[in-house]
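Handing you this structure, nothing more for now.
Every protein chain but one is kept in place in this view of the complex.
So, chain A:
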Amino acid sequence: MPAGHGVRSRTRDLFSRPFRKKGYIPLTTYLRTYKIGDYVDVKVNGAVHKGMPHKFYHGRTGRVWNVTKRAIGVEINKQVGNRIIRKRIHVRVEHVLPSRCTEDFRLRKKKNDQLKAEAKARGETISTKRQPEGPKPGFMVEGATLETVTPIPYDVVNDLKGGY
C-alpha cells in the first residue's frame, strides 16, 4: 500500500509531546492575552486536537491579525513556487507562544528612550545608534623571550639509521 499524504502525515515525532511532559498542559497558555500586531511562534501541542495548524506552520513565526473566542489568526509567510504568500491561518491558543524575536528590539527601544531623556535633562545630544564590532585594539606583548631556531646540517648517518 502506498504511503498516504493526509494532513497529519509524517508528524509522528513532530507532534508528539516531549519526554515526561505528557498530560495536562500548564495553565499559562490559557491565561496569556494576544493583541493584533503581536509576533507569535506557532508550536503545535499534540495533546490538543482542535485548532491544530498544518505541519508546515510548526516552528514559523507570524503576526496576529485576528483574535476570536478561543483562537488567534496568525499571518505567516509561505514560499509557493517563485513567490512568498502571506497566509492567514487560525490557530487555537494552545498551539501558540508569544515570540521573543522582538524582545531585544523592545528592550533597546526602552533603554534608548531612557538614555535620550537623561541626555536631554543634561542638555547634550547623544547617538544611540548601534555600532558594529570593530577590529581589536593593538597591544604590546609583555614578557616574551626570543628563541632563535636554526636548521641543523644534514646528517647522513642518523637519517639512514631507520633502514635502507
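One rule holds for everything that comes next: a contact is a pair of C-beta atoms (placed from the backbone, for glycine too) under 8 Å apart; a residue touches a chain by one contact, two chains touch by 3 or more; residues count from 1.
Here, contacts and distances are computed from a predicted model.
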| item | value |
| --- | --- |
| From "pantothenate kinase", "Regulator of G-protein signaling 11-like", "Exosome component 7" or "60S ribosomal protein L5", the hidden chain's UniProt protein name | "60S ribosomal protein L5" |
| Contact partner of the left-out chain, one of A:R32, A:H49, A:R88 or A:K120 | A:R32 |
| Touching residue (missing chain; options A:V67, A:L97 or A:A119) | A:V67 |
| Given A:Y24, A:F139 or A:Y154, the one touching the chain that is not displayed | A:Y24 |
| Residues from chain A at the interface with the omitted partner, ascending | 20-24, 26-28, 30-35, 67-72, 93 |
